[in-house]
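The complex is shown incomplete by one protein chain, all other protein chains being positioned as in the whole.
A, B and C label the chains in the order they appear, each numbered from 1.
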Amino acid sequence: MTEEKVIIAGFGGQGVMLMGQLLAQAATHEGMHTTWFPSYGPETRGGTANCSVVFDNHPINSPVVSVPDSLLILNHPSLAKFQGKLKEGGVLVVNTSLVEEKDLRDDVRIIKVDANQKALEIGNLKVANMVMLGAYVKASGIFSRESLLKVFKERFTGEKQKLLEMNTRAFDAGMELAAD
Amino acid sequence: MSRVLMKGNEAMALAAIKGGCDAFFGYPITPQNEIPEYLSEHMAKEDRVFVQAESEVAAINMVYGAGGAGARVLTSSSSPGIALKQEGISYLAGSEVPCVIINVMRGGPGLGGIQPSQADYNQITRGGGNGDYHLLSYAPENLQEAVDLIKQSFDKADAYRNPVMIAVDGLLGQMMEPVDLERTPDSKQRERKEWATDGDAGRRGKANTIVSLHLDPNKLEEHNLALKEKYDRMVENEQRYERLETEDAELVFIAYGSTARIARSAVESLREEGYKVGMIRPITLWPFPENAFKKLPDTVHTLLTLEMSLGQMHQDVKIVNQGRYHLDLYARTGGVVPEPEEFIEKAKAILKKEDAA
Amino acid sequence: MKRIVMLCGHSGSGKSEIAINLAIDAGVDKLVDLDIVNPYFRSRSVHALLEEEGIALIEGTPEQSLNSDLPTISAAARTPFVSPSMRAVYDLGGGPSGARLMRQYTDVIDKHHVECLLVVNTMRPGLDTPEAILQLISRLEGAGGIKVDGLINNTNLMEETTEETLAEGERILRTVSDTLDLPIRYTFHLSKVPITRAFAGEVRALERYLAPEWL
Partner (left out) sequence: MNSDTVYRPKQGLTDREFHYCPGCTHGIIHKLVGEVLTEQGLIGEAIGVASVGCSVLNYVYFDCDMQQAAHGRAPAVATGIKRVRENHAVFTYQGDGDLASIGLAEAVHAAHRGENITVIFVNNAIYGMTGGQMAPTTLIGQKTTTSPFGREKEGTGEPLRVSELLATVPGAAYLERVSVHDPKHVRKAKKALEKAFDTQMKGKGFSLVEFISTCPVNWGIQPRESLDWAVENMIPYYPLGVFKDPEKEEEDD
């Protein structure tokens, strides 16, 4: 594969950083080179948060992403901030629960995911990020479902083990939405 | 364990444990907090020492105490915190107590900002404390290199009885990347340090003292000359660098750390477009790798320094260059991380001007 | 010259040079360096020379802390005061803080055998009037619990000194001398400066032992 550069953005508390880390970890399992770089400003819960993730079969130079190949947008302010950077024909996964569709670009491949709604149906708003992640994994075709599930198992251990099932369901729901 | 995905600060902390670090003393400051956080848990699990000091000043003096008592010691901080530590660093160097210091650089001067920067170059390479002294200082470009260098740095510190500084910027500290922690051997347990004030005076029948005070100027000069002889040996033996695509280069980038990663991207893109561009990447900031500048091909006409500080390293390039090549500088500072496109544009402008001339 | 001469003065008055000159000329037993104020140009740096002259140097700071700014004084500094046959020159540190440690010895100073001389260079800033010098004497006496018994004219501008410089200093010192009824005991001049007229007290050519050539 050639280099894949991703920016994931939303507000603090949506699990944006975790999404990036899960992808990077999955890439490591698949033997790829990968970097994850957070914006580590004073943002906390409620503020905006974003991270850059890069995957490649070759060593990666800059972990800083200026022109992403794919963009995962979890809220409207993030759309305004990052949409313009997405390369022409790139993949834009948007959380339509929190993003106004009329503002979307028309020269990119758009994957609309009603992530919050789907998460509520599954039982917890917090897994909206996993719905988004599933949609991206399906749309990009870079990772196998198995790699991600392996990462989930590594992440959700101990007290968090009870979260494994719900997160997996949300992830699968996202994959399904992107397949439509 | 093969490759694992780790955050820079955590990977460096774990590498220190594997390098045989007995004790850590530190004080929180962004963007290096994951180092003490990680160590507070893992040093305890390894039955080693972790202390959160009341200040950077106290932390470095704890390092001085524990290092003096013969332990392998680590501290970490970021630029303004490193500035505070200079008092103790000067004492460590002056009394030849080994230790490892990780500096995850951020923008300055003063409180500056918390974004990545390389503006500590002078503070690292010119000392920052009082007196004639140097720190062996490594500037890794990626996390694997950081892990490898940190493991080795404890041996280097002991071998030279000198503090070693690992200089990275906030970007390397905060980013995640897979690393192979077993690639370099873990440090083995060491022999007792004969010079240490480890409280074995009774058994030895002779007490050790660790001091940096020499009131007779002739004695102090003698001490300084002995230190210089040590620094000369470092210059002779410890220069490390990478030369990338310099064989037929017309323009050579000089860049280290994160900036070198970004410059590497620019070199690759420029090469694809047919531009003859290469790079010299200092891995040791001190000693500055003068050897990298020897025997450059005749095709070279310009050296372009790229750094996240306003020409601090460029001064060393000037010294090494001795008027041989055209010199140029492209610098960002204050926490702004340059993008490869900026380097590419600058390189093209230089090469175009050369063609026209 | 009495059995013990103590030299006090303002900083940079030339006390230490004069102390060495007086000690060597008179062949005293001890030169006591009590200058704990200024770590530069102290008589202890001519240790070897004094030894050749048969003068023992008593200094506060032990060898290991030479050039430190430790304000320590040796217990031996008391000895000359209480040894009836011992002759000594005491070199005090500059100003009131230099004189202060004489408080240590108020119980053993016998005025019959001890004289305290004030070294003055009126070319030093702030000491160019009789009033300023009178004030200095009062401060030194207050701090040290000592009484100044006489004056030494050491007025000079280093290399630029002329006979007139010295005469100017004497004019000022004469007023001080008259006011307090203190004799001018010595006038020191650099050997390079030829003396053609009369000056107060004993006139002596100063050998410079402490200052290096280039200063």
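By definition in this document, a contact is a pair of C-beta atoms (placed from the backbone, for glycine too) under 8 Å apart; a residue touches a chain by one contact, two chains touch by 3 or more.
Keep in mind that what you see is a predicted model, and the values were worked out from it rather than measured.
> Among the chains included here, which ones are touched by the excluded chain in the whole complex?
The undisplayed chain, in the complete complex, is in contact with B, C.
> Can you tell me which of B:Glu87, B:Asp132, B:Asp155 or B:Asp216 touches the chain that was removed from the display?
Checking the options B:Glu87, B:Asp132, B:Asp155 or B:Asp216, the one contacting the hidden chain is B:Glu87.
> For the chain left out of this view, which of B:Leu5, B:Ile35 or B:Val51 touches it?
B:Val51
> By the contact definition given up top, give the residues of chain B that touch the hidden chain.
Residue positions of chain B that touch the missing chain: 22-23, 25, 49, 51, 53-55, 57-59, 61-71, 73, 87-88, 91, 95, 196-203, 207-213.
> In the complete complex, the non-displayed chain touches which residues of chain C?
36-37, 60-62, 64-65, 68-73, 75, 78, 97, 100-101, 103-107, 143, 145
Simple rule for what comes next: only the chains that are shown with their structure count from here on.
> Centre to centre, by mean C-alpha position, how many angstrom separate chain B and chain C?
Roughly 55 Å, centre to centre.
> Can you give the whole-Å distance between the Cα centres of chain A and chain B?
34
> Note the residues in chain A that touch 2 or more other chains, in rising order.
Residues of chain A never touch two or more of the other chains.
> Show which residues of chain B lie in contact with chain A when the two form their complex.
Contacts found on chain B: 3-5, 7, 30-31, 114, 142, 170-171, 174-178, 261-262, 264-265, 268, 337, 339-341.
> Mind pulling up the chain A residues that touch chain B in the complex?
For chain A paired with chain B, touching residues are 21, 24-25, 28, 33-38, 40-42, 59-64, 66.
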